[in-house]
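Note that this complex is displayed minus one protein chain, with the remaining chains in position.
A, B, C and D are the chain letters, set down in written order, and residue numbers restart from 1 in every chain.
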Amino acid sequence: MDLEKLRETAAEVVAREDVKYLIGWKNGSYGYRVAPAFIEDAEGAAELIFSPLCISNLSTYLTLVEKLPLPRGQEPDTRKIALMVKGCDSRAVTQLLVEKGIERDGVVVIGCPCPGMIDYDLLAEKYPETEGLSEVKWTDDGFLVIRDGEETNVTRDELLAEKCRLCRYPNPLISDIMLGEPVETWEPAEDKGVEEVDKKDVNGRWAYWEEQFSNCIRCYSCRNVCPLCYCQDCILDRLNPTWVNRAVNFSENTAFNIARAFHLAGRCIECGECERVCPANIPLGRLNRKMAREVRDKYGFEPGLDPEAEPFQASYKPDDPEDFIL
Amino acid sequence: MSANNEPNIVAFLCNWCSYAGADLAGTSRVHYPSNVQVIRVMCTGRVNPLYVMNALQQGADGVLVSGCHPGDCHYMEGNYYARRRLGMLKDLMEFVGVDPRRFHMSWVSASEGHKWKEVVEKTVEDAREAGSFEGFRRRQIDW
Amino acid sequence: MSAMLLNKEKWPDFVGKLTGKQLWAPQIKDEQLRFAPVAEGEEPALDYKNTRVPPKNVVFPQTETLFRFQVDGEEVDEPKLDEEVVLLGVRPCDARSMVIVDKLFSWDYDDPYYARRRELVTMVGLACSEPGLNCFCPSVGGGPASTEGLDLLMVDLGENYLLEAITEKGEALINETKELLEETRDANLEQKEKVINEAAQKIKRSIDPEGIPVGLPGLWEDSLWQRVSASCLGCGTCTFLCPTCHCFDIQDETEGFESRRCRTWDSCMFEEYTLHTSGHNPRPSRLERTRNRINHKYNYYVDKFDVIACVGCGRCINLCPVNIDIVEILKQVKEAL
Amino acid sequence: MKTNENPYIPYNATVEDTWFETGGERAIKTFKVVLEDDEARQNWNHRPGQCAMIGVLGVGESMISISCSPTEGDFLRFSVMRMGKVTQALHQLEAGDKMTVRGPYGNSFPLEEWKGKQILTIGGGIGQAPMRPIVEYVKANYDQYGGLTMIYGARTSGDLCFKNEFEEMRKNEELSCHLTIDVEEEGWDLNVGFVPSMLMDLNPSPENTIAITCGPPIMIRFVLENLKKLGFEDDQIYTTLENRMKCGIGKCGRCNAGGMYVCKDGPVFDYATLKAIPEAFA
Partner (left out) sequence: MTDKPKVGVYICHCGINISSTVDVEAVEEFALKLPSVKVARTYSYMCSDPGQALIKEDIKEQGLNRIVVASCSPRMHEPTFRKAIQEAGLNPYFLEMANIREQCSWVHEETEEATAKAKKLITASVAKVRLLEALEAKEVDAEPAALVIGAGIAGIQAALDIADAGFKTYLVEKTPSVGGRMAQLDKTFPTLDCSACILTPKMVDCASHPNIELLSYSEVEEIGGYIGNFDVKVRKKARYVDFDKCTGCGECAAECRVANRIPNEFDQGMGKRSAIYLPFPQAVPAKYTIDPENCLYLSKGKCGKSPKCQDVCGAEAINFEQEDEIVEFKVGAIIVATGFDPFDASRKPEYGYDDYPNVITGMEMERLVSASGPTGGKVMISNGEEEIEPKEIAFIKCVGSRDESVGNEYCSRVCCMYTAKQAHLIRDKLPDANIRIYYMDVRAFGKGYEEFYDRVRRENVRYIRGNPSEIFKRGNKLVVKAENTLTSTPVEDEVDMVVLGVGLEPRAEMRKVMDLLRLSQSPDKFFLEAHPKLRPVDTATDGVFLAGCCQGPKDIPDTVAQAKGAASSALIPLARGKVTIDAQVAEVNEATCRGCGFCVEICPYTAIEMTTVNRFGHEVEVARVNEALCKGCGSCSAACLSDSIQPKSFRDRQILPQIAALGVLK
């Protein structure tokens, strides 16, 4: 993508009176890190980047911003939030519209067609991070990693993030401004992660997840980063009634993760953020993608495509599958 | 499982069909295993799928949800919603490795006392085969 | 206090000697490095930078039963804590964190659970020869071979580990394993200095905390807090992974007729942490919470206990999903002063 | 209970008497409780202003101000507003029921230091609870103080706590007891108006006086403003803070206001200290 164009567009957008700020990506503090950027002026816009490291889904910030009590008489700031989205991120925006989490008028969606993002862990493993800022660019057939001035060409296959391998919607599905031409979509890969679990027998799967969920430290980063986990008062935090105890142990962790996965069934737009942020490396993406796959295959439904769609969990079809019924 | 190694099963029955069907089984003096404890709800649509998880966590070895046949819901659509939600839950639980024999759903009408017996027998038998589910208990960890 | 050499070939024997106590050491489990009890036949992994999760749960478990009781009952049962633990391979920063946390847990009231677990643990440290990218322990009073909080320090000298007893507990450990150890020579100590110096050289990140504790109150209303907190997700990663974070929640949990009062790690980054029942929240947004986290470590704790509650382990930087970087924040603080 | 030195393990206490001070959704109920263990009862020695963790096993604990003065006898009093899970469970307790008590915790009003001075308490709503021990203490040691003035208000007369006691006090000519409610109501022939304005109306002299205020945050803010207008110095003004608490002994961190552990460094603060805690009025 043409960074000049991006920054120019961003500067124009934030200059608008009806726009409060723009959320995009900027270089992080070192190495391959990229940080969310909250841009309010042209100067800030000049920091924006769009690179294969911009894997994070910024749409979560649309609902994360606190609506603090306003002093009597003060009007809420209803200016729009501008947001940069990749294909996957845009589905989150659409799903938020379906669920009335945001209003269409409240956002300016800046679409960034996405050729695929890099898996940070793979990258750092192969080309260890250094304290200076590194840069990664797209090339025709992969990525160019520029680290301490040293350039390395890497094939796409080597570093492409798992969610991008599986991606079916690299181009934003909803946008007000589109930056650049749509990218050509690619054949989504087999979901080996889900299949690896799927092919185990039931006890094997339990053993697998037992190991994973035992590691959960209940930091709630998966929930907080999720653009669709936006209840002000999550039931899994609540104590009356208690769905999940505060105790951190396998049983409660499993209950937490099952409940979250269930709440996301038919809503998860497969941005993979939960898995990316998990400090315990729990493959949450497998859980959510499995559900997304079931919803797609069995119920013919995909969330985040149509802002007018009936929410999956709030609808039914008379001929929904019922082979599991006795 | 109970001391006599019998599975403990929690069943959620809709008031209008399945609960009435279970009552009919009683009126007809149909005998069936005593492992199934019923929680009455107005409609299967009320059954939050997380109840199933919660029951397994809190001591059940199996869970049953039973309601009106499709099209017969007292509230017209509740069982359709339940079917979708619980179908999803079943898929999720299976993927997580919960033995599918631990969770069943059935349609039992108010006139199907005998079907209720069969459903109970099947549920109990399946849960028995699946064994105790201590692995997921909300147990208090050691000191 | 004595210093001895342990030939690496004898390492398994050395580990084997530490019987009768529960041995916690870094191990690769589920493709991850973490502190875990070492089972028979398992070998600790010492060739590592540091674990993702610090070993603080050895003395401050993430979930800990305070006591148990029957529903509707009046008598309570306390846990009996008597198992001795050897924490093997702990990094100096993590060991130092315990010394820092000790101050709070013994402030006027001894926290009996923490105190007891501290008593029962023997800390066998491993000096860092390959510090991580985000390590900055020297900036906050530590170092790659800091002995604070350790009973025994191990330094990797290539073929050997140098074992230095720091406390009586450490001395006892050396005595128990004496037959495996060799006397040190001067060259070993020189080599140690070299390893440590080299390690210190490799630490790239730094911040001079001078002026921060006294300066932070003046920056209360500074715009930097908005800047650094805007991207915060409000998750507990930074605090749960912080070896000095020590806040907790207490809850009564009941299963059937059995209840317990237990405590679990809590995080000041959670909205619910300070939320009053009335709905009022003294720290209503991520801004106040981020500001509190920095202030607590670099101002309040210094005020109260005369030490910065940060050991520079870099975990919060490594694992923050949105690159909130405490060194960067501190730099901004210094700029703003 | 309390089998050892473990500060997390509470004493058992018996509720001797309970009554409602106010009604409604957020009713206030007062509990008179007695520790069961003889030794514990004898060793219990709280000072006005201190708090205790009271609770119900299986539900949890809440930090509640001890609303009686040690001069009143071998019992404890707590006035509890029904808010959350724990206070709801406490409200269900009746005479003869058990509750748990840990404490006393926190600092206290420096009543020794204040000897010889005029004591002015300014309370609102449930905020009178921590001040009641001061009032009782000063009443019990009246000759050692320069006098006692009490201002207390609530939204309606039904929201006033300890009403009966004030009736008594208003009859006592030595004491100066002023009640107010926010809006007119039938049968109320005392002052109508907000507490801060009543303070201005009474116009107390700051000379040799200590002012203690406690109540809703908004009231406190205006009372502090008005006290300053009246010429009170920062070190003549005291108030109490409350925050979420879990341990009560300065460990869990919940109650932090700035660097202060409200449970240990507080709950009593003079205004000079308070001003340095930016989160105190958050």
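One rule holds in what follows: a contact is a pair of C-beta atoms (placed from the backbone, for glycine too) under 8 Å apart; a residue touches a chain by one contact, two chains touch by 3 or more.
This one's a predicted model, so the numbers in the text were calculated from it and none came from an experiment.
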Neighbours of the unshown chain, displayed set only, are A, B, C, D
Can you name the residues of chain A that touch the chain not displayed here? 67-72, 74, 76, 99-101, 230-235, 238, 240-243, 263, 310-311, 313-315, 318
Hidden partner sits against chain B at residues 1-3, 8, 10, 15, 19-20, 22-27, 29-32, 34, 37-43, 45-49, 51, 54-55, 58-60, 71, 74-78, 81-82, 85, 117
Tell me which stretches of chain D touch the chain missing from the display. 27, 82, 88, 91-94, 97
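Everything below uses one rule, namely that only the chains that are shown with their structure count from here on.
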Taking each chain's centre as the average of its Cα atoms, which is closest to the average over all protein Cα atoms shown? C
Rounded to the nearest whole Å, what is the centre-to-centre distance of chain C and chain D, using the mean of the C-alpha atoms as each centre? 39
Just how far, in Å, is the C-alpha centre of chain D from the one of chain B? 52
For chain A and chain C, let me know how many angstrom lie between their CA-based centres, rounded off. 31
Shared-interface residues of chain B (touching two or more other chains) are 138-139, 141
Pull out every residue in chain C that's touching 2 or more other chains. 63, 249, 251, 253, 284
Write out the stretch or stretches of chain C touching chain D in their complex. 66-67, 69, 71-76, 78, 104-105, 107-113, 217, 220, 246-252, 254, 259, 261, 263, 266, 268, 273-278, 280, 282-284, 288, 292, 295-296, 299-301, 303-304
So in the complex, the part of chain D that touches chain C is made up of which residues? 1, 3-9, 12, 57-61, 83-84, 87, 98, 217, 243-244, 246-247, 249-254, 256-259, 264, 276, 278-279, 282
Residue ranges of chain B in contact with chain A within the complex: 49-50, 53-54, 57, 70-71, 77, 80-81, 83-85, 87-100, 104-107, 119, 122-123, 135-139, 141
